[in-house]
Structures are given as C-alpha cells and as structure tokens.
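Below are the structure tokens for one structure; questions will follow.
A single protein chain has been removed from this complex, and every other one stays in its place.
The letters A, B and C name the chains in turn, as written, and every chain counts its residues from 1.
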Amino acid sequence: MNQKLHTRNWRDKLHEIIYEADTPLGKFFDVILLILILLSIIFVMMESVKGLHEKTYQFLYYSEWIITIFFTFEYIARVISIKKPAKYIFSFYGIIDFVSTIPLYLSFFMVGSSALLTVRALRLLRIFRILKISRYIGESNKLAKAIKDSRAKILVFLFAVVVVCIIAGTLMYIIEGEESGFKSIPISVYWCIVTLTTVGYGDIAPVTPIGQLLAALIMIMGYGIIAVPTGIVSAEYAAGQKSAIVNVNSQACSNCNARKHQDGAKFCHNCGHTLFND
Amino acid sequence: MNQKLHTRNWRDKLHEIIYEADTPLGKFFDVILLILILLSIIFVMMESVKGLHEKTYQFLYYSEWIITIFFTFEYIARVISIKKPAKYIFSFYGIIDFVSTIPLYLSFFMVGSSALLTVRALRLLRIFRILKISRYIGESNKLAKAIKDSRAKILVFLFAVVVVCIIAGTLMYIIEGEESGFKSIPISVYWCIVTLTTVGYGDIAPVTPIGQLLAALIMIMGYGIIAVPTGIVSAEYAAGQKSAIVNVNSQACSNCNARKHQDGAKFCHNCGHTLFND
Amino acid sequence: MNQKLHTRNWRDKLHEIIYEADTPLGKFFDVILLILILLSIIFVMMESVKGLHEKTYQFLYYSEWIITIFFTFEYIARVISIKKPAKYIFSFYGIIDFVSTIPLYLSFFMVGSSALLTVRALRLLRIFRILKISRYIGESNKLAKAIKDSRAKILVFLFAVVVVCIIAGTLMYIIEGEESGFKSIPISVYWCIVTLTTVGYGDIAPVTPIGQLLAALIMIMGYGIIAVPTGIVSAEYAAGQKSAIVNVNSQACSNCNARKHQDGAKFCHNCGHTLFND
Partner (left out) sequence: MNQKLHTRNWRDKLHEIIYEADTPLGKFFDVILLILILLSIIFVMMESVKGLHEKTYQFLYYSEWIITIFFTFEYIARVISIKKPAKYIFSFYGIIDFVSTIPLYLSFFMVGSSALLTVRALRLLRIFRILKISRYIGESNKLAKAIKDSRAKILVFLFAVVVVCIIAGTLMYIIEGEESGFKSIPISVYWCIVTLTTVGYGDIAPVTPIGQLLAALIMIMGYGIIAVPTGIVSAEYAAGQKSAIVNVNSQACSNCNARKHQDGAKFCHNCGHTLFND
C-alpha cells in the first residue's frame, strides 16, 4: 500500500508539472513547451521556402527530430500521469497532440510528395497548443467571452451579408457578363464578398458604367453596414465589463482532468475528487 | 353547414402548416422548404459554371424540375388555404414566390439566350424566402430593429460621403487627367468611392505626386470617418438593448394573414378575427 | 411712405421665398432648386464622358444655358431681396453661388481647353448648395455635431497615423529599395498610407521577405488602431444623445441674414431686428 501511495505521489507530481501552471516547475514546463512550439512552427514555415530549404536543410531536419522526440515523450508523460488516459487521448487537445507529433514518423512509410506535404503540414496544428497555454491569460478569457456572447448575432449578420452578396453577385453576372471576368455566378458572388468586405483585390473589376454604379453602391453599403457587428460587440463587451468575473486557476483534477476550478476550491466541481493544493 | 365547417377546418389545417411555424408540422414544413431553397440556389449557381455545366447537366435539369414542381404545388396550396387569396398574391412575398417559380415554364416559350439568362436568374429570388423564414429568429429581429432605427442617420452619412466623392473625384479628374485612367468625372467619382470605402481595386491609381497626395488625404479621411456610422449604430443598439422587446410569434391570422401576434393573443390585432391556438 | 412700405413688403416676400423654407412657396422654391442643382451636376459629369459627349452635345448645351440663366436670375433675386447685399455677396455661399454661375459666361472669353476645363468644373461647386439645403434635416445636424465634437481628437489621431506612416515608409524605402517600386521616401510614405488605411491598391507591393514582414506588421497595426477613432466618436455621440437639442428653424433675418433662430423667437439673435413670422 505504501508502495502504491508512493507511485500515486510520483504520478501526481508529474500530473501537476504537465497539466498545471500554478507551481514554479509547472510554469517552467509551460514556458519550455511554448518556446519549442514557436520554434517548431517557424521551422515548418521555413521548410516550405524553396531557396532557404536547400541551405538550411540539415539544421531543420535535425531540429525537427529533436522537437518531435521531445513531444513524443511529453505525449507519453501526459498519458501515464492521468488516471483515465482515455479521457485525455480522445479530448480535443489529446487528438491535436497526437496528430501534430506523428507526421515525422509517418514520413518513413509514405511515398508521393503531395500527400506527404499535407501530412507534414499537420505539425502546424501545434499552434492550437499555444491557445491552450495562453488560455490562462485573463485578457484572452474576457475577449473569448465577448466573442462568444455576440457570436449568434454576428453569425446572423454575416449570413445576411452572404445573402446580399448572392443577390448582388447574380446582378453583376447579368450586367457585366463573362468578358469582364464575371465568368459564373459563384465567381461573381466571390467578387461581391471581396468588394463588400472592402478587401478589393482588383483581379476582377467592373468595366461597364452600370456595373461600376452597382459596384459603388455595394461599396457604400459595405462601408455603412460594417458598423453593425461593431455596435453589437461594443454593447456586449460593455455589458460584460459590468458582470462579475469569477477567478479560476489552471489546476486540473488528477482524476477527471476537469479544469477552471475557483480559487480555494477543495474538491473537483466535476467528479468530486479531492484537489491537491500544494 | 357541417360540410362547410369540415372544409374550413381542412383549409385552416393547411394554413397552419404553411403559414405558421409554431406547430411540429409547421416547423417540419419550414425546414423542408429551407433545404429545398438552399439546394435550388446552389443548383442555379452551379448551372452558370461553364465546365461543371456540361458534366452535371442531366442532374441539374431533373433536380430543377422536381424543385419547381414542389414550389408550384406549394404556391397553389398557399393561394387556396388563405381566405383572401388576393392579399397573398399581391403581397411582396406572394410576388417573389410567383416570379421565382415560373422561369422554368417560361423557358419553353422563350428563344434567345440573353433574355433567358435573366429570366432563369429570377429563380435566385427564392433567397428572399430564406429571409422570410429566418425572420422568426430573435437575433435577426433585434439586428433588423437596430439597422432600421439608425437607417435615417446612416443614409444622411452615406449621402455626405457621396457628395465628398463627387467633389474629390472632380478634383482628381482635373489633377490626374485622362492619361492616368481618370477618363471622365463619373469614372473619377467611382475611383474616389473605391478609395474612400478602403476597397482599393488598383485598376485606377494616381500617378502624379499631387494626385497621390490628394489620394492619401482621401484615404486618411475615409479611415477617420468610418467611425461615424459605427458610433451611430453602437449608440442606437445600446439604447435598443434597454427597451423592452415584446415577444411575438409566427402565427398568421387565417382571415387577413396579419402576423407578429403577441404570445397568448386570442384575436388578430389587425382584423379582430379569432386566432386558432392549437 | 406707403410706397416705401409696399416695396419693403415686396422685397420681404421675395426674401421669405428665397432664403427661408418654412412657407409652402419657400419649400417649393427649395425643391425646384434642389432638382436643378442635381440635374446640373449630372449634366456636368456627363459632359466629361467622351463617347456620350458627341451624341448628347446639343441637349447638354441647351440644358446648361437654361440652368445657368435660372441661377443668374436667382443670384440677382438673392442680392436685391436682402437689405445688406454685401453681407450675402461676400459670404461663403454667396461666393459659391457666384463662382458656380459664371463659368458658362466666361467660356466666351477664354481660349485653350485646359484652363477652360477647370473653369467649367467650377459649376460642380453647386453641390455645396445641396449641403446648404439639407442643413435643415435634423439628422444631419446631429451628425455634424458629433463630427464637430470629436474633430480635435480625430485630427490628433490622424496626425499620429501620418507620423507612423512617415517612419514606416522610410523604413520600407531602405528595406525594399527602388527596384520594388519604392522609388522615393514620399512614394513609400504614400504606399504606407494606402496600406495602413487598408485601401491596398497593389500598384506598389513589397517583394522582399523583410519588406513583407514589415508590411504585415503595418497591416495588423492598422487593423488594431482603426478602433481608436471609432471609440472616440461612439463615446462623443453617446454623450451628445443625452444633451438637449434646441429646435431651430430656417428663418433668416431680413436685415442681417442671420439664421438658426429658435422656434417662436420674435427678434433676430444677431442684430435685434424684428422677425416676420407669417
């Protein structure tokens, strides 16, 4: 039994370092992880650059192996330090961790550059892990809340924008015709989205006077209605500022891995397991 | 008389399914309608794509016939289930329903691809029917209200923007001249709208130093005044948030087809006819 | 004396029609004026279009003469109906009225198309007269107030934007060099304004990796700081909504031509002359 307690303590210790950011060692681990993820993303991006690739090939190749081995050990540590490994393995971040680690191993078994390219790009999914770490920053919580609260309204608004773009795009297809680059209704709708959102590439542009008049109306409208989502978020955000925000910490339950416990909580709000506050 | 009552009940039942979304059958009908409209819009858009058209011609042709026949039956059902058919037929949505259904029938009598193109595009008007269905979403009501309330101010603002564009466009026409692409005052005004709304196609761009200086001033101004409509909508929306919003449902009066009755209303607010709440 | 009184009454009547919009005749006069100004602006814009010009030359030529003669009579009526003509003649709108009326007369004495082009464009100054008429719309007063109140802050903000553009433009000039289209510091600053305001013509675009990185930073910054003027106007506008707005009418003093008298005022707030409320 003593032996068992010892084992549990050892696994709890590992759990605390990997899953939580409240202890010095946990913070240090998160910082190391953050740096390795950022380096890894920069290396994957560099790999795709043609000229650069030849010159720094050796460096990128060995760096990628070192990082992949680190992430492999980290993945194994995450699985063994938790009581119910299945919960982590099949969670969103568990899948991200797995999928972003295996591409290098897969590259041994795969032939054909096209499929390999996609597989190798999977390593960029590690960027989601940054979001997991930065989740603990108070500001991003407030921001995420403001976006979440106004999500329904902004989606309805964006849906209305798409409907307007389909109608206006079809009109432009009839007015301008295929000689001006408005080759089909989908292309015209694409042009209309490019114009209404004020992006304006210029690869397709109206050339007939009536087409230019309609385009001007679409632009003026886009300039006028951009105010709508802003008004919504402003109001939601101002309302959110007033509501009390409960302080949660990054502590994770060693039994069910649930997070966001209130400061001073003694039991997991999800499974009732004791939380170790050391 | 019993026979008459039976007929009325049968027509009331149909009326409830087609015109209202409060009963399970009514909701089911609306969802089927929504899916068919969306499919129909995607098919019309696909039809305009050149390469795709040849390959999937057969599929699109038969699909369009099935959808058109469904909409034809639906139109007839709408006309016979209402007490005063003229009220529906000459309403905005009645005309939309009619005009978006007939193009396929008209295509038998018309020759000449150009006119036919426009007629076939009329089927896209079905998109307005989505707006009719989505009208019941609470969020879109609030959004529509916010836009409606600030409409007058935004129109005055956009009018001022157009006046500024006419003055600045004329100046650019004089400064840049026809060699730089500023071929006429209307074209210059069009360019000015493209610039002020920050779309910026780049098909016309100033080349003289003075023209570029004026263009820079227009951009800076456009960047500064985009705040004005936003401020208006924000204020209107924040004010709208505070005012009480009466809950209305989608029930339509079987006598006059008036809608937006308050929850629990027993008589039509328009004609005083009894509302059937079953 | 009776004769003199009669004359004053006749001139007062004319003054009321031309300068005020509270009587039916005054409103009718304003509407006629508005239509003629709009027609006139459309004609001037059409005149600059090459192909159209040849075809509709005769029509535009005679229309312009009719409109110019109307504006000439209107100008004379404005001068004789006011007690102190100098006050009107040297006011902003007096100069606009004069300068926008004479171009057609001047075209007899001038030779050389380039100077003539500028002179003829002066007719477009009539657009300012629309602003004078639309001044009476309540919404535009509120809008003008909101812009006026936040003018100082927006100017300081735009000044800061220009300073940022000069620094970033110089950096881009050094990084990209003249081969990429960044030919001089002013051109680079112009490009930077085009980018920061999210217009993005694409006539000049960075091609070196470091240039593209800096450009991305400028864009991200532009995307982030566009919020600043919006926040200012929103706050000013919300504050302005609360303050009481005094109702003013369009009545002009027949002595000093001062306007914006409060409803029910009996004497001019500027010179103390009696106001005729009939």
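One rule holds for everything that comes next: contacts are C-beta pairs under 8 Å (C-beta built on N, C-alpha and C of every residue); 3 or more make two chains touch, one makes a residue touch a chain.
Keep in mind that this is a model prediction, so the values were computed, not measured.
When the omitted chain is restored, the residue from C:I67, C:I127 or C:A205 that touches it is C:A205.
Only one residue from C:N9, C:S91, C:T118 or C:S184 touches the chain missing from this view: C:S184. From the options A:V31, A:I80, A:I95 or A:A121, the residue with contact to the unseen chain in the full assembly is A:A121. Along chain B, the points of touch with the absent chain fall at residues 198-202, 230, 234.
Considering the complete assembly, chain C touches the hidden chain via residues 152-153, 156-157, 159-160, 163, 166-167, 170, 173-174, 183-186, 189, 195, 198-202, 205, 209, 212-213, 215-216, 219-220, 222-228, 230-232, 234-235, 238-239.
The missing chain lies against chain A, touching residues 41, 44-50, 117-118, 121, 124, 127, 130-131, 134, 137, 139-140, 142-143, 146-147, 150, 154, 157-158, 161-162, 186-187, 189-190, 193-194, 196-203, 226, 229-238, 241.
Everything that follows uses one rule, which is that only the chains that are shown with their structure count from here on.
Averaging Cα coordinates per chain and for the whole protein, the chain whose average falls nearest the overall one is B.
Put simply, chain A has to spin 90° for its C-alpha atoms to lie on chain B, with the angle rounded to a multiple of 5. Distance between chain A and chain C, defined via averaged C-alpha coordinates, is recorded as 47 Å. Residues of chain B in contact with two or more other chains: 157, 186, 189, 198-202, 226, 230-232, 234, 238.
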